[in-house]
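Down below is the structure, laid out as structure tokens.
Yeah, one chain of the complex is gone here, protein chain that is, but the others are all in their spots.
Labels A and B are assigned to the chains in the order they are written; within every chain, residues are numbered from 1.
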Amino acid sequence: MDDIGERYILYYLPGTNLEIPMGGVNPYTVVNTLVVMAVLWGLMYAATRRLSAVPNRGQAALEWVVGAFDNLVASSLEMDREKNRRFFPLITGMFLFLILANFLGFLPGPWFEEPTADLSTTLGLGILGVGIAVVCGIAAKGIWGYLEELLGPLWQQPGIAGKISALFFFPLNVVGEISKVLSISFRLFGNIVGSAVLLVVISHLVFYLVLPIGLLFFFVFFVGAIQAFVFAMLTLTYISVAIK
Amino acid sequence: MEPQTLEAIGRIFGAGIAVGLGGIGAGIGMGMVAASGDEGLMRQPTQNNAMVRTMLIGQAVGGGTVSVFPLVIAILILFMPATDPEMVGGNFVATMIGAGLAIGLGSFGSGLGCGWPGATACDGVARNPRKITPITLRMVIGQAVAQSPTIFAMVIALLLLFTQQPGTDVVHIGIVLGAGLAIGAGALGPGIGSGIAAGGGITGIGKWPQNQDVTFRNMLVAQAVCQTPAIFGLLVAFVLFTRHAMEPGWTSLAQLLAAGIAAGFGGIGAGIGSGFAGETACEAIAARVRSENVILRTMLTGQAVSQTTAVYALVIALVVLYIV
Partner (left out) sequence: MDIGTISAVVQTVMSQAPEEAAAVITGSELLQAASFIGAGLAMGFGAIGPGIGQGFAAGKACEAIGRSPENSNLLTRTMLLGQAVSETTGIYAFVISLLLLLYLA
């Protein structure tokens, strides 16, 4: 069972007494991220190569996903179609990348690790999503409007009490913005690493009989898909709250 | 006392804490689902099959899955060979108890929380038996999301078991017990809270099935925001792992334990409170989809304010570790 420590814990945890090779860059993550991107590109290419009015199976599946996300983004942002379409590629792309990345754990072999089981990937995507929300908020309300939002809902009330309340709300809101990044990225990372390690441990305990297959489907396909959706949904919610 | 006896004591205590605490929540949660299922059966005696199916799925995915986690950890605690010859005596005992606390307290919350969506799903199916498929599907997803805090707790428990922290003095004891308390107690509240939020969403879907997509989306957001305190606990547990260079002595032990207690127990109230906010917000959104945005904003503001105390607790934990 020592390989659990080798495989999953070596790269991800600063401060454990394990030595981290290559300055903390996990080569598996880099290569597997490229693999996921290549697979995603290949799938999109194959599905859109021969577009027709009567869609074939791949085109129909892709159209269903795109339509569902278009409706989702539209109902969440409640703007006109053209403005929604600015955010639609980000959310859909994030979801498709994450779901394929989580499904990578299903492939056998020690070289296929989920890129999302590396905190670098999830933290990067989290900073990207929350950063875009902040930038969109500033673009929608102006820099002063954004700062007023941080000063709390009582700032605009007349009287001194509202101004004093900003002392309380401003640090709270700044910490809130930071904790958005932390929570969105640690959630995905913790779920994927936890599922992967749990699978290895249970497989060892039951001598690789029957049970791990069911658990593999549950954790990889079910939990992986849900967490990818939750990540995309939270990014969408942050953006929709920021721009209104 | 001989080292073997001490080792056995550690294993027994750790496994007992893990399964004992972890079983309570799952037991209560499964009982809630069963009670609600029976009530539904009383109202709709002809829908025997639908009610029993919903109840069993709710119990299996809720309590059943959650109680598997402490079971696995308890088996590991009992039978895993001690890999590090340096790690004997009190350090071994502390590691085992720390792992037991992490997964025991951590799965307590999720087990209890998973009862809410199960119970409200049974209510919803009793009200509208034809909607069994959408209700059950969303209940299962809500329960799976409510289990995230337990998975965080399991990451820390496995780390404690598989990577030996360096050092053989009391600092080691402080690190492992503090990390166990931080993530264990920290996952308790968010587990319950995200379950309660899922319960509200499922109630809304049961009563107003025509708005199920909007309700479901907001339910996931509410649940996810509830879990922030558990993530603070995870963060503090990771930070504790980096503190093995503290000077050995009882003051350091007290510092590490205090950080674990503050970050862990400080998250309980915030998690449960955000859950209540999410519950009523999901029901309100299901009833009036047109005011979705204003309700969502109020919910997020309310949850953020009720998480300030968890932020204070995180600040105290970091002050104890780094400034004092």
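Here, contacts are C-beta pairs under 8 Å (C-beta built on N, C-alpha and C of every residue); 3 or more make two chains touch, one makes a residue touch a chain.
On a predicted model such as this, the values are computed, not experimentally measured, just so you know.
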Omitted-chain contact residue, chosen from B:9, B:28 or B:52: B:9
Contact with the hidden chain (one of B:148, B:203 or B:274): B:274
Chain not shown: contacting residue from B:34, B:121 or B:170: B:170
Chain A residues touching the omitted chain (full complex): 153-154, 157, 165, 168
Chain B residues that touch the omitted chain in the full complex: 1, 6, 9, 89-91, 93-94, 168-170, 173, 185, 189, 193, 248-251, 253-255, 257-281, 283-285, 287-288, 290-291, 294-295, 298-299, 301-303, 305-310, 312-313, 315-317, 319-320, 323-324
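Here, only the chains that are shown with their structure count from here on.
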Gap in Å, rounded to a whole number, between the CA centres of chain B and chain A: 21
Chain A partner contacts - residues on chain B that touch it in the complex: 69, 72, 75-76, 80, 83, 141, 144-145, 148, 151-152, 154-155, 158-159, 162-166, 213-214, 217, 220-221, 224-225, 227-228, 231-232, 234-235, 238-239, 241-244, 293, 296-297, 300-301, 304-305, 307-308, 311
Complex contacts: residues of chain A adjacent to chain B: 1-2, 4-5, 9, 13-18, 72, 75-76, 78, 153, 172-173, 175-176, 179, 182-184, 186-187, 190-191, 193-195, 197-198, 201-202, 205, 222-223, 226-227, 229-230, 233-234, 237, 240-241, 244
